[in-house]
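A single protein chain has been omitted from the complex, and every remaining protein chain is retained in its original position.
Should a chain be cited, it is by its letter among A and B, assigned in written order, with residues numbered from 1 in that chain.
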Amino acid sequence: MEIILFIITALIALASALMVITRKSPIASVLFLVLTFVCIAVLYVMLGAQFIAAMQIIVYAGAIMVLFLFVLMLLNLRGNQGWENISPARIGLGFAAAGLLLLVAVAWLKTAGSMEVAGLDPEMGTVSAFGDVLFQRFLLPFEIASVLLLGAIIGVVAMIKRKPLAELGEDKEGKVS
Amino acid sequence: MSNYIPVLLFLVAVLGLTGLMMAMVIFLGPKRSNPDKELPFETGSAPSPGDARERYPVHFYLVAILFIVFDIEIAFMYPWAVKFRQLGLFGLVEMLVFAAILMFGWFYIIKRGALKWK
Partner (left out) sequence: MTFNPTDILAIIPEIGILALAMIVILLELLSPRQEKLFQWVAAFGLIAVIALTVIFGNHGSAFSGMIALDGFSAFLIILITAVTAAVILMSGDYLRGTNIRHGEYYGMLMIASCGMMILVSATDLVTVFLGIETMSISLYVLAGLRPEKARSSEAALKYFLLGAFATGFLLYGMALIYGASGGKTNLAEIASAITRLDKAIPIHLYAGVGLISIGLLFKVAAFPFHFWSPDVYQGSPTPVTAFMSVAPKAAAFAAFLRIFGGALPDLGTVWIPVIWVVAAVTMTVGNITALAQKDIKRMLAYSSISHAGYLLLAVLASATYEVNKEAMAGMMFYFVAYALMNVGAFTVAILISRSREKGDYQIDDYKGLAAEHPWIAAGMAIFLISLSGIPPAIGFFGKLYVFSAAVKAGFVGLVVIAVLNSVVSVYYYLRIVVYMYMRPKEVSLSLKPSVVTLALIAICAVFILLGGVLPGKVMNLADQGATQSGLEKPVAMIR
């Protein structure tokens, strides 16, 4: 049962990931990316990482995707730029590199044997267990995260809400002495 | 895995209900077309002239990125709410410190007028 679910989800994830990089319309790519994220969230649930799965949906499929769409709007993309210029040689090289990577990965997985994840609590991915570690052992990183977010807030506002250039001239006159 | 059977049922219900409604619209509803109905739907306002792929002002991006920051803040509150009783006062203080640092950012956004739409 679980293995079937895994295979279906993984196949959808891979297929939609492939669609992300092959669609000509960037909007379509973004929508396929959402599908990929949802599938990955399902895989997280199957691994017992419920909290990460929820975050995957809330933060990635939700908020980050909004940002992606806005970036696309900012970029002023028209039509299907950039696809005509890719020579067959480059595509061939790309496939060669991917094939090589696959070869290495298969060889690696064969030698790696089974990666035991012994001694891990099966409940460790639940929201409750996550809250336990986050707010006690990882208390300091939790607070540092707020500093990081504060840096991001001030940074983005500082970059976008700048002093009007007219004020600059005034400053120069007022301050040069 | 059996914990997720309700989720599966929910999913089936959602898909079934949506499919049913779509089918009802397609097979039962009358189809009468007029020019107004053929216009693109843009949240009730008149459709924008020309190409829809205009450049957006960078302001949209500012709002989106500020949304993400506070979205992540709320995401942290989710496990905190689950553990709130066990953590007690200690957890409350922790979250207050976290929120206070971000509230400084919020105060800065408001004071700087970053959300004002000129």
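Everything below uses one rule, namely that contacts are C-beta pairs under 8 Å (C-beta built on N, C-alpha and C of every residue); 3 or more make two chains touch, one makes a residue touch a chain.
Predicted, not measured: the structure shown is a model, and the values here were computed from it.
In the complete assembly, the contact with the undisplayed chain comes from A:L139, out of A:L5, A:V71 or A:L139.
Residues 90, 101, 104, 108, 111-112 of chain B touch the missing chain (whole complex, contact as defined above). Panel shows chain A; residues 108, 111-112, 115, 117-120, 136-141, 144-145, 147-148, 150-152, 154-159, 162-165, 167-168, 171-172, 175 of it touch the chain omitted from the view.
As a convention for this text, only the chains that are shown with their structure count from here on.
Computed from the mean C-alpha positions, the centre of chain A lies at a distance of 18 Å from the centre of chain B. On the chain B side of its complex with chain A, the touching residues are 1, 4, 51, 53-56, 58-62, 64-69, 71-73, 75-76, 78-80, 82-83, 86-87, 91, 94, 97-99, 101-102, 104-106, 108-109, 112-114.
Put simply, chain A touches chain B in their complex at residues 1-2, 45-46, 51, 54-55, 58-59, 62-64, 66-67, 70-71, 73-74, 76-78, 127-128, 130-132, 134-135, 139, 142-143, 145-147, 149-150, 152-154, 156-157, 160-161.
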